[in-house]
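One chain of protein is taken out of this complex; the other chains stay put.
First chain written, first letter: the chains are A, B and C, and each begins at residue 1.
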Amino acid sequence: MNLLTPLLAQNNIQDVDGIPTPESSIEHVGSYWFPEQASTFAGDIDFLYMAILWISTLFFVVIIGVMVYFMFKYRRREGVGSEPSSSHNTALEIFWSVIPSIILVWIFYAGAKGFFEMRVPFDDAEEIYVTANQFNWKFVYPDGDVSKELHIVVNRPVKLVMQSDDVLHAMFIPAFRQKNDIVPGRYTYAYMRPTKVGAYRLACAEYCGEGHSRMRTVCVVHKDEADRKNTTQWENEKHPGWVNGERLFQINCSGCHSIDGTVKTGPAINTIWGTDERLSNGSTVKVDENYIRESILEPSKTLVEGYGATGTLSKMPSFQGKLSDAEIGYLIDYIRYLKDPSKFPDRDTLVQPPAADGTGATSTVPADPPADTKPADSQPAENTTDGDPPQDDQASDGSTDPKTDNQDQEN
Amino acid sequence: MSHDHDGGFAHPAPPKLLITVFIALVLLTILTLAMSSIDLGLMGAFGFWIAMSIASFKAALVLLFFMHMYWDKPFNVLVFLSSSLFVILFIGLTLMDSSHYKNSVDEYPRQPDPPALSP
Amino acid sequence: MATAAERKKLFGHAENNYLNCTKGIRSWIFTLDHKRIGVMYLVGVTLALLLAGVFALILRLNLWTNTSELLTDAQYNQMFTLHGAVMVFAFIIPSIPAALGNFVLPMMLGAKDVAFPRLNLCSFYLWILGTGFLLWAIISGKGLDTGWTFYTPYSIQTDTGVIYATFGAFILGFSSIFTGLNFLVTVNTMRIPGQGWFKMPLFLWGLYATAIIQVLATPVLGITLLLLIAEKAMHIGIFDPKYGGDPVLFQHFFWFYSHPAVYIMILPGMGVISELIAVYSRKKVFGYSFIAFSSVAIALLGFLVWGHHMFTSGQSIVVTLIFSAITFTVAIPSAVKVFNWLATMYKGSIALTTPMCYALSFIFLFGIGGLTGLFLGALSTDIHLHDTYFVVAHFHFVMVGGTLTAVFGGVYHWWPKMFGRMYNDNLGRLSCFLVFMGFNLTFFPQFVMGARGMPRRYASYDPEFTIFHQWSTAGAMVLGIGIVLGFGVLVYAAFKGPKVAGNPFGAASLEWQSSSPPDFHNFIHQPILHDPYDFESMIYDEELDTYVPKEFMEPDKQPATEPEPQTH
Partner (left out) sequence: MAVVEPEHEAHDDHHDHGEFIAHHFESAEQQFDSGKLGIWLFLVTEVLFFSGLFVAYTLYRVLHPEIFDQAHVFLDKYLGFANTLVLLFSSLTMAVAVRYAQLGKNQHVVWYVLGTMVCASAFLGVKAIEYTHKWDQGIMVRSYFDYHAGHHEASMPLARALGVSDYLIWISIVPVLLLVGFALFAVFAKLTEKANAAFFSACMAIAIGGYFIGALAGHFYMELTDGGIGGRSEKAAALMAYEDETHSDHEHTDKPADHHDESAAEQQKETSEIAPYEGPQNDEFDQDIGIFFSIYYCMTGLHAIHIIAGIGFLAWILWRSILGHWRSDYFGPCDYVGLYWHLVDLIWIYLFPLLYLID
């Protein structure tokens, strides 16, 4: 299993230089001790590390060498006792206190210098907002694009403005040698300047709960802005609703909810649509649009049995104000899709614009009732052809459709 | 086992001294209270330090006479006073740190309180 | 000149001793005897070690593959938390001070008991109670998944048994405080006449420095945990960011205790090693005052460096620099100790018995543990290494490679004194070898993993680390076998080993001037004070096959005190 490949594939990241193939990414890339050097400070840190390593090794070899030598030289033998020698020598004590001290002062200085570089912002850094929550990453770019991997441009300095919705996390990119905790209730910052195109591991390094070890993603360094934009932009209009929902799910929900039936921090969502969920207060509720909507916006209101007693706070944060109505609609679509994919169009189906201008050539017009949601999305036909971000009003338009659709189904 | 010495280690404090100390403590308490009631035009921080000085003076009186530190072994005095050193260290370094990152807390938009929990 | 019969009575193997002077379970439960309390502690902490060790092995097995197949993520998190919490609070902190220290400290001072025997027993029962609460978190099925550090806000959010466990740790804190308080007072007021500060064995300096930390730092743990319990129960808003609190403040609170606590764990171990090196080299310890003062220096400097656990925690830059600078100063006294131990071995007569083997592996492992601290003390490298397996390996080298081998060394050293029976030295050395090899195999690969960016506390991991984890798991098994063998050899010896007399190793500190096992009153005669490292003062008595003070052997000298048995 390779971590990077599926993540990259999901976002159609195929054309970035230097992305490791599944085979090579199992192999360690970099020097013996370190991953690749992909940021401006990596070199200095590696140098300091190796310097300390060699100094330590020197000391260690001397100490252990002397120890082993003494072990044999002065081992206890019949008739040979210990020989008298001085039990005190101030000059010697001072010598072996002062020499290491001098070395330590240098190590401190070198470390502090490197630390300053890592904690002081670059000029003209691009500000990327990072939101960490259990157990997802969400990166918001200056142009409003959102992604679950960090996409940055080579040689362009970056300032990550990080916040956490729940507990402590830490943003750690080994290849950049950069790390900083993300503390709820305040902003923390991380600065970096990537020097090498490629994809690198990005992990949560501060224990944050059950899914801590799953809170891994990638940082992709693109060769230029256009390449980055190509990857991060996402137009809901170009995709069937459930695909949009899938993307939102991966950005916001996948840390706690699985789609393969395994129970993570929250219930699996692949088969819940239409079933009766037992709540912790003993009652049951049918999983429908209203229930899902309520669970997303007010997660503490009703808790599913086994996920905390009624009246306690849900582990799930509220997404009130974080997801638009349209986005909740996409998520509902996705949950329905997971239950029964047959009613939904293929992933690659391009939404058929009413006034076809050739871009929708590969699309098929979905015939299933759930595809009723699509016309609303497909209204901005012109927009689907180029990279313009969706307009807000269109997004909210989309929200109405799932609802009407739901009512139809219930009736 | 012999115990022929008769408890040379007791140092009974003279009652007059104790009462004097008590009166001084009461007067100092009244002084602190008065200071807070009458606004002498002292700035908050300054008044705070005066109040703390008075409290420390009171504490010194209690320590010296009520707690017999005046007659006690120097080592015991050292032991007790060392605690204040560590308290100052604790407060000092922690405060130094949080006052430095205060900005990043203040910038952060305050979230509303979570819904009240049912008891 | 004492007769052979007298010597046998004073320094021989004692059939009537503290172990059997009174009988019945009540005589143990309510005992005020520091030796019995020490033995009970030893049993207790060993069980805690084995329990936490089993957790560790389960963890390592789970990490054999990178996808966490043995345990669920939640179970893995509980497992490493309990491993850490039980190891730290219930094993390492009380191991040397409360178990070995309790047994040895009063005897090294020539005293009959610690200053407050009832407090001592109380401390032991607090240990039982506190450990009980920790275990209750497991048994009640709730578990504990916060990491042993209880970082907020996760500890507030999780619904596992945080309150039980923190309350347990709170109680264990008081157990530790009472032990420390007792030792400080005992060392101050109960030294045998003539025993100045600089005539104390270095183990006592180690324990004294430890006790200073226990008394000064542990109360802060108490208040921290109380506030955490209050925060969890009522959301008082001091640590919980949802209510305007500050999670970084919790880390300050926690590490103000827990960094000094690291020195609670290692200082007594260093004290033990100072004894072992001197005794088994039969050499006056080199630079006594430097070793002694370095213990106190480490204890005091230990209070100034807590922030180095928070270099990436959102701590401000200025404070981070200060803490980094002070952190390096701690390296000096630690290095001084190591150099002095080596100098002690110079021209000695080194017997590679089991305790000495453990002592030498201590130097090796603690050397690595200490030197890797430099990588973590230096700020820029720490940013990369923080919260990775590098840190895990570093502190295991110090805590296990250091403290655990010191525990073993000390227990092997004083075992004949405790039980009057000798262990099989070859098997002991084998256990030392297994522990040493297994340990290195376990933790050395973790340095590489950490530097390559493997974060700690991960239930599943990237495939590139698989091979290192498998080495590590294999090593853990060897380490486990070594530890079990080490204890097995001792337990067998305590019941079936050959009987030995008072001082088989020729050590010169006062506790060896007693029968083995010691009398209820520790010494039948008033012990004769020598320099604790003047090995010439002990002379081999062929009849007893043990070393006795020269005053009892040389015909032309009378013992300073008439060796007449005291009846009490």
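In this text, contacts are C-beta pairs under 8 Å (C-beta built on N, C-alpha and C of every residue); 3 or more make two chains touch, one makes a residue touch a chain.
Given the structure is predicted, the values throughout are model-derived calculations rather than measurements.
Across the whole complex, the hidden chain's contacts among the shown chains comprise B, C. Taking the whole complex into account, subunit B touches the unshown chain at residues 1, 3, 5-13, 15, 18-19, 21-22, 25-26, 29, 32-33, 35-37, 39, 44, 47-48, 51-52, 54-55, 58-59, 62-63, 65-68, 72-73, 75-76, 79-80, 82-84, 86-87, 90-91, 94-95, 98-99, 102, 110, 112-113, 116-117. By the touch rule set out above, subunit C reaches the unshown chain at residues 106, 111-117, 119, 177, 181-182, 184-186, 188-190, 215-220, 222-224, 226-227, 230, 234-238, 243-246, 249, 252-253, 568.
One rule holds for everything that comes next: only the chains that are shown with their structure count from here on.
Arrangement of the chains shown, judged by which pairs touch: all-to-all, with no pair of chains left without contact.
Each chain gets a centre from its C-alpha atoms; the one nearest the centre of all protein C-alpha atoms is C. Computed centre separation for the pair subunit B/subunit C is 36 angstrom, with centres defined by C-alpha atoms.
Centre-to-centre separation of subunit A and subunit C, using mean CA positions: 40 Å. Centre-to-centre separation between subunit A and subunit B, using Cα means, comes to 49 Å.
Contacts with at least two other chains are made by residues 242, 244, 246, 248, 314, 317 of subunit C. Those residues of subunit A in touch with two or more other chains are numbered 185-186, 188, 312-313.
By the touch rule above, subunit C contacts subunit A in their complex via residues 66-68, 73-74, 76-77, 145, 147, 151, 153-154, 157-159, 241-242, 244-248, 281-290, 312-314, 317, 320-321, 324-325, 328-329, 331-332, 335-336, 338-340, 342-343, 345-352, 360, 363-364, 367-368, 371-372, 374-375, 377-384, 386-388, 448, 451-453, 455-464, 533, 535.
On the subunit C side of its complex with subunit B, the touching residues are 188, 216, 220, 242-244, 246, 248-249, 252, 256, 303-304, 307, 314-319, 322-323.
Interface residues of subunit A, counted against subunit C in their complex, comprise 1-3, 25-28, 30, 32-35, 41, 44-45, 48-49, 52-53, 55-56, 59-60, 63-64, 66-67, 70-71, 74-77, 80-89, 92-93, 96-97, 100-101, 104-105, 107-108, 110-119, 166-168, 170, 172, 174-175, 177-181, 183-186, 188, 201, 203-214, 216, 264, 308, 312-313, 315.
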